Structure formats: C-alpha cells, structure tokens
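Supplied in structure tokens, the structure appears directly below.
Complex shown without one protein chain; remaining protein chains in place.
Order of writing sets the labels: A and B. Residues in every chain begin at 1.
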Amino acid sequence: MVEPAVDLTHAHPHDDHAHHGPEGWKKYLWSTDHKVIAMQYMFTGMFMALVGGFMAYVFRMQLAFPGMNVPGFGMVSMGEYNALVTNHGTIMIFWVAMPVLLAAFGNFLIPLMVGADDMVFPKINRLSFQVFFVSTIVILASLVVEGGGFAGAWTAYPPLSANETYNLTPLGSTLWVVGVGLEFVAFLLGGINFITTLMNSRAPGMRAFDVPLVVWMIVVASILFMLSVGPLLAGAIMLIFDQTLGTGFFNPATGGDPILWQHLFWFFGHPEVYVVLLPAMGVVIEIIATFSRKKVFGYRIVIFTVVATGVLSFFVWAHHQFIAGIDPRMANIFTITTLLISVPIAELCFVYIATLYGGSIRLTTPMLWALAFVAEFLIGGVTGIFLGAAGADIYFHDTYFVLAHFHYTFFPIAIIGTYAAFTYWFPKMFGKMMDDRLGKWHFWLTIIPFNMIFIPLFVLGMGGQHRRISNYSGFSELARDGFQDVRVFATVSLLIMLAAQLIFFYNCWKTWRSGPKAPKNPWKANSLEWTTESPPPHGNWHPDEMPVVYRGPYEFSVPGRADDYWPQNEPPRRDRRDS
Amino acid sequence: MRPIATTRAATGIATGKLAVWWVLASEVVIFGGLLASYVMFRLGHPEWADAAAVTDTTIGAFNTFVLLTSSLTAVLAHQAAERGDGPKAARYLYFTILGAATFIGVKTYEWWYEISHGYTITSNGFWAFYYSAAGLHAFHVIAGAVIMAFVARDAAKNLELHRVELIGIYWHFVDIVWIFLFPLLYIAK
Partner (left out) sequence: MGFFESWGHFFDRIGLIRIGSTYAADIDFLIFLVLVVVGVWFLAAELIFVYFIMKFREKGDGRRADYIDGKNKRHKRWITYPHLAVLVFDVLIIVVSFNVWHRVKMDLPENPDAVIRITGQQWAWIIQHPGPDGELDTADDIHTVDELHVENEKLYHFKLEATDVLHSFSVPVWRIKQDAIPGRSITGWFQPTVTGEFDLQCAEICGFGHTVMQGRVFVESAEEHAAWVEANTPEEAAAPAADNTPSAG
C-alpha cells in the first residue's frame, strides 16, 4: 500500500482532465492501479470509437451521395474509400470492442468482483496498456503515411495485402500488420492477469461458482483469444516477410498459397467474434439480474453453454470461406458445425429471457441498454444462420447481407453493450450518478436510428449489393433509384445517430460537473464491487477490511429476507436474524 | 510492494507458475501455427527435400545436444534453488546461459555459411520457413537467456529464488520447440 494518495486521486476521471504539468501526467501514465489502467483503456477506446464512427460517416456519405465533397473530409477517391472501410473495421474491432469491453471492464471489474486489491501482476498490466498504446499510435500513423492507409479489407487477404505492386500502399499495409500484431501482444499480456487473478486471488470463501458471470465470460474470452491468436501471429510474421523481404509464403508463383492466410485468419477470426461477444453477454446478464431483482435462471447452464460455445467456435472458421475455393466437401462439415453453434447461443438467449420471468423489472437506462442488446443481438444471430447454410451463402457471401448480419452482432456488443456497462458502473467508476432522463433520450436516439441504418442494408444485400464498393452507379441492377434512396435513408439515419452521441457526452460532462454523489451501492446489487467506496480507493478496500464471501452474486428477492438483495460479503449470522 | 492479490493462491498453485503456463500456452499455438503451415506445405512440395538436403544435420545435432545440456543445468539450478542455495543456482543458470550463447554462436555460423552460399530467405518456400521458424526460435533463446541473467543476478543474492524454477520451465519449452524444429528442418530430407 505505498503511494496510495497518488493513485487514489487518479482513480477519479476529473483528475485526468485536471492534470496540469508533467507531474500528474507522469503518475497517471506510470500508475499500476488496475482502475487507472482500465480508464486508460476506456478513454483510448472511446477516442478510437469516434475515429471509427467518423470513418463510417465519411464512407456512408460517399455511398449516399457519390462523388460529393464530404464535409470534414473532402472527396473520397476509390482508394481512400477502401482504406476508410478497412480501417473502420479494424479499429472498431481491435481498438474499440476489445479495449473497452475486454480490457477496460476486465481490468476494472475482475479485481473488484473477486475481492482483490489489484491484479496479480500490476506491472505486466501496465506493460499491456503501454504496448496497446504504441499499437494505437502505429495504426493511426498507418493512415497518414506516404501512399495512404492499408486498403485491403480488415481480413487482409493476400496476394493483395502481401504485395505493394497490387495494393499500392507499401507503408500503410506493413504498419497495419505491425499495429494489429502489437495489439494482439497487448491482449496476450493482459490475459495473464485476467486468468491468474480469477484463479488465485478470489476473496476468502469465494468458490468458482460464486464468481459473477461477467468475470467468467471475460476470462473465457481471454482464453479463447489466447488459444486462437497464435497461428495468426505466425501468419502475421509471414505476411510481414512477404511484404518487406519478398518471401513467397502466400504467393502462388513461388509455391506459396494465398488460402493459407484465410485459414490462419479465420481460425482466429471466428473465435474472435465470441471474444467480444462474451464480455458483452456477461455485462448484460449482470444488469438484467440486478434490475429484475432476479437470480440468474441457471447460473451453471450459462457457464457450461459459454464453454461449449468457446469449444465449438474453433471448428466453424471455414464458414467464411465457403466459396473461397476450398474443397467443397469441407463446406458440408462447416455447415454442420456452424449451425450447431446456434444451439448454445440460443440457450444463452433463452436463459436471459427466462431470467426476466417473475421479476420486478426496473427500466433504468442501463437496463434499457441491456434489454436492447438481447433484442437486437437476436437479429444478428438468426441472420448468421442464413450465412451458415452454405447453399445460401453462395449468394450472400460478401454482400451487404453479411455486412448487416455482423453489424447486428457487433453494434449491440461494441456500442449497446458498452453503453450498458458504462452507465451501469459509471457511479462506481466516477462516484457520480448520471442523469437518467438524458440517458433515456440518448438510448432511444441511438437504438432507433441504428435499426434504420442496418435493416435497409439487409434489403440491399438481398438485392445483390456487394461490399467494399465506393459507387454503385456502374451496376445497372444496383443503381436502381429505389436502391439509391435506401442508401440515402441509411446514411441520414447514421447522421441522426451520430448527433445523438452528443447527448451522451453532454450527460457525462454535466454529471462530472454537477452530478449527485453516488452512494456505495446505488443499484442495490450483490457483487463485491458495490461494497466499497464509489470510486474505490487505491487498493479497493482498506487492507484490514478485505471482503469475505458467503454466497453467490445473484441472491435477489430471497424469500423471508427484509430487503430484496443479499450482498455476497454479508455474514450469514445476520440472515438468521432476518429470516 | 506487492498487492494482497499476489499473496493469495486459491488454487494452491503458485501464481507465477500459472502465468508461465499461460505464456507457454500462447507460445505453443504460435509455433504450432507456423509448424503446421510448414508441414502442410512440405507435404505439398516434395521438391523442397533438395533444399532441405543442404542443411547440415551434424551441426543441427550438435546444437540439439547443447540445448539439452543447457536444460539439464536449468534443472540443477532449480534443485539448488529448492535447497535454498542461491549462489549455486546462479552458477548453474550461468552455465545455461553459456549453452544459449553457444547455440546462437553455432546458428550464426550456420546461417552465415548458408547465406554466403546463396540460400537466402527468399530462395524458396523451404528457406523461407527455415529462416522464419529457426529465427523465431533463436529469438526466444536470446530473450530467455537475457531474462535468465536477471534471475541469476537476484538468485546469487538469494532473492526471488522461486523465479529460478519459472525460467527453467520456460527454458524447457524453448528446448522442446527445437526438438520439433530439428527433425522437421534438418533430418527430413
């Protein structure tokens, strides 16, 4: 517990705004406090979300009004369009979804929820963020270097990505690979802490099945990531050598094979989608349980299905390659595995819905976000089934149907899930209560436009509109007026949604200025993070008041108890008196 | 000053060990991916055998021997550490580092020889994998040796003796990777 004073202040956000002079900054930069590192990850992620959102704005404008001079950007050349799309995807997944959901909330919640004063390896934790920070700079730099940013799609299929004479972005593409590679390393380092802290540093009395589901899911996600990313890291090395040294790993002319990259990429790529899905799912179930005052319907079912999903997710990757020239018999196998994976995930969804049954539901802002996640993710999920059926994927592959599918999964995760978590734990993180009314406005003005953006894109996809095209006027079937109107509609909806984000930022600013002070446990929830101050001091609890655990995190509305919640750390002696 | 978290061991396994196993697991999949790709290619390209024929099996065998002995000294270091004899552990670790140095030295000669005879990373698929895989491994050897130097320095002062075992585990891993590389790159002609 040395240097507490320092980091104690730095657990407050307003201090990082108020930092003046190198002094404060240095301490902030070099802090090993898991809460500070969580903030660093979150604000980086928030910033990158704005970058990714801006890119979406630019290329959506180009799609709606081809050749227009986009305010704030200018004309969008074909090459720039590809670069924008590529980096929009890359950034939203690797620099928004992962850092915010996995790293920020993982870092913030795991020690608090298992009743530890910090991560097990604070220095490795800090190193993880520093590597991530460097990777962020690299990816941003790749956008502005000579020749422009990498424009070969976030999947970076060679030979296009491997050979500068094809992609025309010699620097951009190499920096892109390096940036993504560093980002992977950062999350491997972060994972060390997540898993060891959960396994070894649980509060006395906390058994494996007393751990809140969100922690389980974040850790399972880290394990999935660790087990799947290796081959792609090897692939990244090969790709960099192909780009810079001129080796021919992926070059058919020299006995290489471009399809190899696709296998390495998707062997990681599909588990990766669950890597981001699970933390969001965890956040959502925490919130649903709290605000319906209900015990989770089948805590163990959830854990087992999550593990089942994780295992299955290693055997579906080729569903991205059905028509990529792989052996058609492989498609049969992967159709089966892909559709099978709908079973555990369906079960998860059912559990979430069942948890509402018989509850006493309070529609606070976080709850709205959580419920919206379930409602919207279902759309993303079921549309995955169309694509999983190889026969249908012949038509849908690389159309906007795929695109809408994964935005209906990613948006609920990276935006809806993030807002749910953010609004739910805001009081704990910053010690202030957000404005619920503004929160609800922000909610509706984000959710409604979201559907207005992507439902139309499903239709365009079914109409045969293919991806990564900056201007459809050359395709008679796609240039139909009807279709162009739909594109404009989607873009306008996006403008509305982006504008609505101002409400969010205004709400944050207002709360930080004049929000009411948050009590220890504003939502009357059970898990351990609510038993300490808001925000928690350095070390989370006073050293001699470290919590001891007596029960699971979802003991809501237990019959015969005075209040409808039962904190994990409340000694049993009391409950005998209550009942 | 360690956080309380670090002092706990709910599983009964030392936290440091868990961490090392995590690192190794992620390393295994990295090398696994690389070698799996290599094997796939190798099966598809019988002609690579001619290139493989150029590699010097005796040198490879010698290096294998060097690494194995260095692993042995790592074990001895661990035993010494168990007995709480830091200086002794340190001495064994220095032997291990010496092994690492020899390994790298031999490798450098090997590569210099091959490159000077025109077998570079761009020559063909085999050489691309040969230099990438062996290079990635050599990088791990160097990194391991450096970390080991720090561990040994502490151990000599009887500090952080548990780390001797951890670096040992890592070193065995580096060794095992080579046990896979050697037959794949040298013996299989």
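Assume contacts are C-beta pairs under 8 Å (C-beta built on N, C-alpha and C of every residue); 3 or more make two chains touch, one makes a residue touch a chain.
Predicted model, so just to flag it, every value in this text is computed and none were measured.
Though it is not drawn, the left-out chain touches A in the full complex.
Of the options A:His397, A:Lys432, A:Arg487 or A:His538, the residue whose C-beta touches the omitted chain is A:His397.
Within the complete assembly, A:Pro328 is the residue of A:Gly74, A:Pro204 or A:Pro328 that touches the hidden chain. Looking at A:Pro258, A:Gly431 or A:Pro553, the residue that reaches the missing chain in the full complex is A:Pro258. In the complete complex, the residue from A:Val100, A:Val131 or A:Ile379 that touches the missing chain is A:Ile379. Between the chain not shown and the residues A:Ser342, A:Asn451 or A:Gln501, the one that touches is A:Ser342. In the full complex, subunit A contacts the hidden chain through residues 78-79, 81-82, 151-153, 157, 159-160, 163, 166-168, 252-253, 258-259, 292-299, 301, 323-325, 328-329, 331-332, 335-336, 339-340, 342-343, 346-347, 349-351, 353-354, 356-363, 371, 374-375, 378-379, 382-383, 385-386, 389-392, 394-399, 459, 462-464, 466-471, 474-478, 556-559, 564.
Everything below uses one rule, namely that only the chains that are shown with their structure count from here on.
Chain centres here are Cα averages; for subunit A and subunit B they lie 35 Å apart. Interface residues of subunit A, counted against subunit B in their complex, comprise 1-2, 111, 116-122, 124, 188, 191-192, 195-197, 199-202, 206, 226-235, 237-238, 241, 245-249, 254-257, 260, 264, 267, 539, 543, 546. Note for the complex: subunit B touches subunit A at residues 1, 3-6, 8-11, 13, 15, 18-19, 22-23, 25-34, 36-37, 40-41, 44-45, 121-122, 124-125, 128, 132, 136.
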